[in-house]
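Rather than the whole complex, this shows some of its chains in their spots.
For clarity, chains are labelled A, B, C and D in written order, and residue numbers in each chain start from 1.
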Amino acid sequence: MSSAGFISRFAPVLTIIAIIIAVWYASAVALNAPWAQDKAKRAGVTLSFSELVSDTWAQEKPKLPAPHQVATEIYNTTVMKKITSKRSLIWHGWITLSATLLGFALGTGLGILLAVGIVHSRAMDLSVMPWVIASQTIPILAVAPMIIVVLNAVGISGLLPKAMISMYLSFFPVVVGMVKGLRSPSAMQLDQMRTWSTPKSTVFWKLRLPSAMPYLFTSLKIGMAASLVGAIVGELPTGAVAGLGARLLAGSYYGQTIQIWSALISAAILAAVLVALIGLIQRITLQRMGMLR
Amino acid sequence: MSEATVIEAKNLSLTFQTNDGPVHALQDINLEINKGDFVSFIGPSGCGKTTFLRVMADLETPTAGEITVNGMTAREARKNRAYGYVFQAAGLYPWRTIGGNIKLPLEIMGYSKAEQDERVARVLELVELSGFDRKFPWQLSGGMQQRASIARALAFDADILLMDEPFGALDEIVRDHLNEQLLALWARTEKTIGFVTHSIPEAVYLSTKIVVMSPRPGRIADVIESTLPRERPLDIRDTPEFLEIAHRVRDGLRLGHGDDV
Amino acid sequence: ADDVTLQLKWVTQAQFAGYYVALDKGFYGEEDLNVTIKPGGPDIAPAQVIAGGGADVVLDWMPSALASREKGLDLVNIAQPFKSSGMMLTCRKDAGVASPDDFADKTLGVWFFGNEYPFLSWMSKLGLKTDGSAGGVTVLKQGFNVDPLLQGQAACVSTMTYNEYWQVIDAGLTPDDLQVFKYEDQGVATLEDGMYVLGENLKDEAFKDKMVRFVRASMKGWKYAEANPDEAAMIVLDNDASGAQTEKHQKRMMGEVAKLTAGSNGALDVDAYQRTVDSLLSGGSDPVITKEPVGAWTHEISDIALK
Amino acid sequence: MIWIAFGIVFWAAMWWLNLRLSKAKPNKFTGFVVPTIFGVTILVLWECLVHGFEISPVLLPAPSAIATRFANSLPILWVDFVQTFVKGALSGYILGCGAAFLTAIAVDRSPFLQAGLLPIGNFVAALPIVGMAPILVMWFGFDWQSKAAVVVVMVFFPMLVNTVEGLKASDHMQRDLMKTYGAGYFQALTKLRLPAAMPFIFNGLKICSTLALIGAIVAEFFGSPIKGMGFRISTEVGRLALDMVWAEITVAAIVGSAFYGIIALIEKAVTFWHPSQRR
């Protein structure tokens, strides 16, 4: 990419980020001000505007921490800590990431398999699809502990239970997207295949799958985000020992908003990177398929 | 049904149910096509030519009557890969290059890699698209896409070739050339060919049998057995015999059009 | 060595210092036990874990354990390191709460997930309805933290002497701003953090023996923690995989927890038990438990262990 | 033992029946009966296994127990449904999908926003609800407003991604046609790009319909009034009243499926022209 292309590509992102940060700082003032005033009132002093602002940006447990507070926290818990340390966000991030990736792989696999089944077998379509939908309406946080207890009882613990919850959340977008995608070839394209008396499997590989690509990648992006959420949710009932979810919970439990936000932002960065990665693969694939013009 | 009968339609009817009432696309069609016949279907737009071709290829199920192909049902014939089909619209897969599109049926039918390449090269040559095999469909002009789709149907050895207005988007010269090529191929391979066209001269030049259809409901108005010899140089088109057949076809068409125009 | 799995009621913190100390100091090892401590969380019901076979011993509050018994799960208290209750309701004075008489028509934050029973029985004792009707109290399901109090969404929130209370203080409110109601002081205290096992397991002598050793080592841990609170807090900190706990907070928590465990040798105080049961039974129209429990505790283990 | 054996035999029989039914000509009847048989089979199998293996009701109650509890708790279930679904999920769903839709249009409209907002959209998407929920409860209070806010955050991304992708879905010739008409941006949008985007948009709406319910329920774990499906579930798990938990889960499943089904019906009506609807 040329440097000009680079600039033109990133200038918008940077601008938007700048706007968001400005809004963020302003909101920090607005949201944290009541507490600052409250404190001041109880202390019997009145705050000037600049005192107020600097107070709202430097509280220990602010309602909304200022960006630099979060940045400092992230810096302190990533760069400044050994990555093997329990206080290192990288260590926690890795724990969550591994469950996310495993869950994503399982979820995508399951999702695609189900979609293939649903598209090819009427029995599957009629009987499984409604239950796949129903499965998603079961609040995962409610059943997660039961799943964990049951898995524990059969001796499965560690990464896998979390990955299962990840999988549970991520397979659904993949099923929905892929069913639609695998059904998107036009009537003529399918007829064409029929005239060659093409076996179903070949129709799948040579027609349905390529036509489903735009749907697949959209689903994968959502699935990836869902799977990260799943990994984090899964960390709560597994004892919330480690991982970004545990950090979030602990932060929440002790009212440490700065810690919550830093875990939150790290999780979001992680997800954004993963989603961007899928976007990249999408570009490359579609390019090679001649579908990008 | 004689021994050589390849396709036989008996009292065939097909009605489409649409949001505003049924459409009788085919009604009471009776037709016999023999092995090695070159049958052209001609008739006004919307008279059911495409529908009939689709029924023959088991892409559409008739609502009444029956059709047999090689003594089997159309479905069995399709399973035996008896058909090469050129659709009215090119219908190339956008994610495959032209070469890849032509290879597609070959891959499906399990030709060897070498054979595939050899055949792709040969049919591309035939339709004058050599050198375009690595282009994507949207990089080709309309006529070129149409030719690629013809090439795709010719690349493998189907007994029955069904072509739905294959040459509609081509200029006269290319069209003449492909007409000749098609006749040569037909003579060489003894394929049975079903061919939809709007050009009377083309129908007469190519066919051993010309089926004139009339619309709403789609019926067969006339079946004309050609008296032309199988060997047909291009200038046969100036013979009185040729003109006479053409005349008969035109009359049939006029009749079919009826009060419509 | 015999394997024992202990399921905590909450995340790793000084509330459970005794067990971590016993583990860290090798007290369990001395008893030839190989102990695994599973931290809990907002989503983990210890009773369910033990029912599913995920643990040998669980820590639970007695109201919740007794309620589980009524659901058909045979939980038996084998030891009770916590003598007194650390539960209280912390109110803002500026919300106009000076005594329990002021609760009416106020919004109160309460923990659920099996932790609500002491509150409910207190309220029924006060004759306050909790269903939101006029003249009663409005109940909020409180999250993990004390935000509702800080933000004035609730007049009072539930706190533990050793934990949430200090979060309120840390957040900048002073003890002067607050009015606290300890359950102990209100005469509605119930027993907290006891060790429970499944009744059927107690028929197994080998299991009983394991528990005897477990209780013995755990109590040794508790007494060590009481004597060396700072060291105990650091041990807890070392065992916290989330890396979220702070030294200051854990040391303070240890100090408070020591006050609650002080005076317990681990044996269940039958009077305290009866008080708890009575309080739960007396819940007016909607008591937590409906009949006097039978066999909900045993001294069999603690008697041998503490010999 | 008898329970288990019966369960397995029943299951095999129903499986066979379903295979038979789905091979038959598709009609309204099979479309309804096949999934029902499937569901009934699962329930019967579940009942048999619970009795057969004597699974403790504090781990997994039998369907019959759940049904009894369900029938006896209708008023509570109704109150919870209104609190969680109608107030929390539905309003959040509408707001969130609406916002995502408008954002997608903005993103589509301006290349600048496209480059700037989309990566950030990805970013926001991944803000895990578990982390967002306490914050949003802090901001929006305990009642349904914070649940709706959680739902908004949760459904935003799937809807955004799908809409953005959908807006790219019209083909070149269709767009060229609009150009020749000198159609303005909004004309091209309403007459071409939105209709063409509908299959994707409905994908998003369908995925979000289930997410919304999950989001609203989960958000209640982080503070709530003492009603609502999430509140009830977490409270009753703590009380080991698993039959009540499953009764709520049943409500969630019914409501969620109905919600999804309604959207699928609308989809069918709106995208009747798409190949996936014209099998």
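In this text, a contact is a pair of C-beta atoms (placed from the backbone, for glycine too) under 8 Å apart; a residue touches a chain by one contact, two chains touch by 3 or more.
In this text, all values refer to a predicted model and were calculated from it rather than measured experimentally.
Engineer: Work out the full complex's chain counts from this file and present them as a formula in the displayed labels.
Structural biologist: The complete assembly in this structure file has composition A x1, B x2, C x1, D x1.
Assume only the chains that are shown with their structure count from here on.
Engineer: Can you list the clusters of touching chains once subunit A is excluded?
Structural biologist: B | C, D
Engineer: What pair of chains is linked by the most C-beta contacts?
Structural biologist: A-D
Engineer: Averaged over CA atoms, how far is the centre of subunit A from the centre of subunit D? Could you give it in whole Å?
Structural biologist: 17
Engineer: Any idea how many Å lie between the Cα centroids of subunit C and subunit D?
Structural biologist: Averaging C-alpha atoms per chain gives centres 38 Å apart.
Engineer: If you average the CA atoms of subunit B and of subunit D, how many Å lie between those two points?
Structural biologist: From the centre of subunit B to the centre of subunit D is 49 Å.
Engineer: Provide the list of subunit B residues touching at least two other chains, using ranges where the numbers run on.
Structural biologist: 138 - these are the residues of subunit B that touch more than one other chain.
Engineer: Of all residues in subunit C, which are in touch with two or more distinct other chains?
Structural biologist: In subunit C, the residues touching two or more other chains are 42-43, 45, 48, 52, 143-145, 147, 151.
Engineer: Enumerate the contact residues on subunit C facing subunit A in the complex.
Structural biologist: Answer in residue numbers: 11-12, 38-45, 48-49, 52-54, 143-147, 150-151, 167, 170-172, 174, 177, 240-246, 249.
Engineer: How about subunit A: which of its residues touch subunit D in the complex?
Structural biologist: 8-17, 20, 31, 63, 121-123, 126-131, 133-134, 136-143, 145-146, 149-150, 172-173, 176-177, 179-180, 183-187, 214-215, 218, 221-222, 225, 228-229, 232-233, 236, 244-245, 248-249, 252, 257, 260-261, 263-264, 267-272, 274-276, 293
Engineer: In the complex formed with subunit A, which residues of subunit D make contact?
Structural biologist: Counting only subunit D, the residues touching subunit A are 18-19, 22-23, 26, 30-31, 34-35, 37-39, 42, 59-60, 111-117, 119-120, 122-132, 134-135, 138-139, 157-158, 161-162, 165, 169, 172, 199-200, 203, 206-207, 210-211, 213-214, 217-218, 221-222, 229-230, 233-234, 237, 245, 248-249, 252-253, 255-257, 260-261, 274-276, 278-279.
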